[in-house]
Structure formats: C-alpha cells, structure tokens
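Note that one protein chain is taken out, while the other chains of the complex remain in position.
Letters A and B mark the chains in the order given here, with residues in each chain numbered from 1 onward.
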Amino acid sequence: MPSLNDYLLLSAILFCIGTAGVFVRRNLITILLSIEIMLNAVNLTFVAFGRSLGGPDGQIIVFFVMTVAAAEAAVGLAIVIALFRHRESLNPDTFTALKW
Amino acid sequence: MTLFYLFGGVAVITSLLVIAQRNPIYSVLLLIASFGALSGLYILLDAPFAAVIQIIVYAGAIMVLFLFVVMLLNAPHEDTDLDIRVHPMLHPGAMRLGAVLAVALVGELIWALTNSNVSGSFPAGPVVSVATIGRRLFTEYAFPFEVTSVLILVAMVGAVVMAKQDSAAKGKR
Partner (left out) sequence: MTPFLIAQIALTLMVFVALLSSAAGMVYMERKVAAFLQQRVGPLLVGPKGLLQPLADVIKLMFKEELRPRAADRILFALAPIISATAAFAAFAVVPFGAETTFFGLLDQPLRLQVADVNVAVLVIFAIASMSVYGIVLAGWSSNSKYSLLGGLRSSAQMISYELSYGMALAGVLLMANSLSLTDIVNGQSGTWFGFVPRWFVFLQPIGFLVYMTAGIAETNRAPFDFPEAEQELVAGYHTEYSSMSFAMFFLAEYINMVTVSAVATDLFLGGWHGPLLPASFGWIWFLIKVGAILFFYVWMRWTLPRYRYDQLMAFGWKVLLPVSVVNLLVTAAAVLAFGL
C-alpha cells in the first residue's frame, strides 16, 4: 500500500518537472502547460493530505485550485493570443521592449 | 501498489515528454494523458469527486482551450531562428542552468521528505461522499465559492476583451 510519503514524493517530482519546463522552454504555450503541471502536482498533495487527515477539506481545496487554474489558463491564453498578434512569434525572448 | 506505480509512472513520463516535445499539440495531448493518470491516482486516494472533476474541468475543458489556441495560432515551432537540429533542451547557457536548478530542487525535496516526521500510512476511513463535499462547500466554504464565481466571470470577460481584434487598428490597416 502506498504511504503518504510516496504520494508527496511523486508530487514533488511532478512539481520539479513543471518548474524545469518553465525555465527551459522558449515557447509561451509550453510554459503555460508547465504551469498547469505544477498546479496538478499541488492538487495531488492536497488530496493526499486530505485523505490522511480525513474529511472533505482536501477535495474542496482541489475544487478551488482547479477553478482558479481554469480562469488563469483562459486569461493567460488570451494574453498569448494578443502577443502573437503583435509580434507573430511565441518565443518570450522576442518580447523585450521593456528591457534596458 | 502496482496501480500506484503504474499511474505515477505514466504521470511522470508523460510530464517529462510534455516539456521535451517540440510540437505544442503533442505536448497538449501528452498532458491530457498525464491528467488521466493523476485522475487514477485520485481514485486510489478514495477521492472520486476530485478524480471526475479533474477529467471534466482539466482534461475536458482547459486542455480543449489550449488545443484551440494552438490550432488557431498555427504557431511556428520555437526554434525557427536558431539551429533546428539542436533540441530545445540542449541549448547551452541559461537553459542548462535551469535544468540543473530543477534537479537540485528534486534533491532538496527528497531530502526533506525522507527526514521528516510525517506519519506514513493512511488511516482507514470511509470514502468522502459528494454530499459531504457539497454541504461543506455551501456552509463553511460559501464565501470562497461565491468569490470563485465572480473570479470566473471576470476571467471570462477579460479573456474576451484581450483576445478581441482591436477594431481601431484593423480600420487603420
């Protein structure tokens, strides 16, 4: 039977994969996808702790995290569309107008 | 236990493939597979409600949105102005440092988990029913629930406004 530590370890690995994706990839859509991986890793942690402490709190917080992730994905993708329309590129390195 | 390894393995491998793919459509589809594996893990954790809303909301709605945006933008692959033969993950410089930092993060988290006093196994208990979740949502968590609905409305309006064609700019062109 998997213990709580197994689930937390899996969640930590998924979180790090998401973080690596945000650092390494140069495509706005893939960066947003990596953020979704991180949010899912956090959801897994919440559900695992919710199960270990009993009660519905874990799943309720997961419900809220999912709704917030949906809202953030919608707004993030709208920004990506607006940026793409401006510069015809999805590489974040092309949006350097505010740099010194 | 084998189910845990199966679902966990699928989740980790598909997530790694998500960040390693060049084509964003394949990334989106692999992420959907990862969400499916996570949904299986939620069922193993006696959380059927979380499992089903993961499929309905994440895999069924948010990823469809991602897929639509990728298809409509028809974006070029990210390395059109660099050497195409080098995979994005192998570029020198800041990206390699990012990958090294991520590995360091994994190491730290594993150290923290193995040296902690968090109690191991799960207590035996009943599956939390959807009725309990619903009752709590509307009594204790009623305020976040209402605020979340306002948040979704704001996000919807914001997304529509931002993604709209600027009619003044269109007229000038």
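Operating definition for what follows: a contact is a pair of C-beta atoms (placed from the backbone, for glycine too) under 8 Å apart; a residue touches a chain by one contact, two chains touch by 3 or more.
Note that the structure is predicted; figures quoted are calculated from it, not measured.
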item: Contact list for the unshown chain, restricted to visible chains; value: B
item: Contact partner of the left-out chain, one of B:Val10, B:Val52 or B:Ile110; value: B:Val52
item: Which residue of B:Ala99, B:Leu113, B:Val130 or B:Met162 touches the chain not shown here; value: B:Val130
item: Touching residue (missing chain; options B:Met71, B:Ala112, B:Val147 or B:Val161); value: B:Met71
item: For chain B, the residues touching the chain missing from this view; value: 25-26, 29, 32, 48-49, 52-53, 55-56, 59-61, 64, 67-68, 71-72, 129-130
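Throughout what follows, only the chains that are shown with their structure count from here on.
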item: Between chain B and chain A, distance of the C-alpha-averaged centres to the nearest whole Å; value: 5
item: Chain A residues touching chain B - in the complex, by the definition given at the top; value: 1-10, 12-21, 23-27, 29-30, 32-34, 36-37, 40, 43-44, 47-48, 50-52, 54-60, 62-64, 66-75, 77-82, 84-85, 89-91
item: Parts of chain B lying in touch with chain A, wherever the complex brings them together; value: 1, 4, 8, 11-12, 15-16, 18-19, 21, 24, 27-28, 31, 34-35, 38, 41-42, 44-47, 49-50, 53-54, 57-58, 61-62, 65-66, 69-70, 72-73, 75-79, 81, 88-89, 94-95, 97-99, 101-103, 105-106, 109-110, 113-114, 118-123, 125, 128, 132-133, 136-137, 141, 144, 148, 151-152, 154-156, 158-163, 165
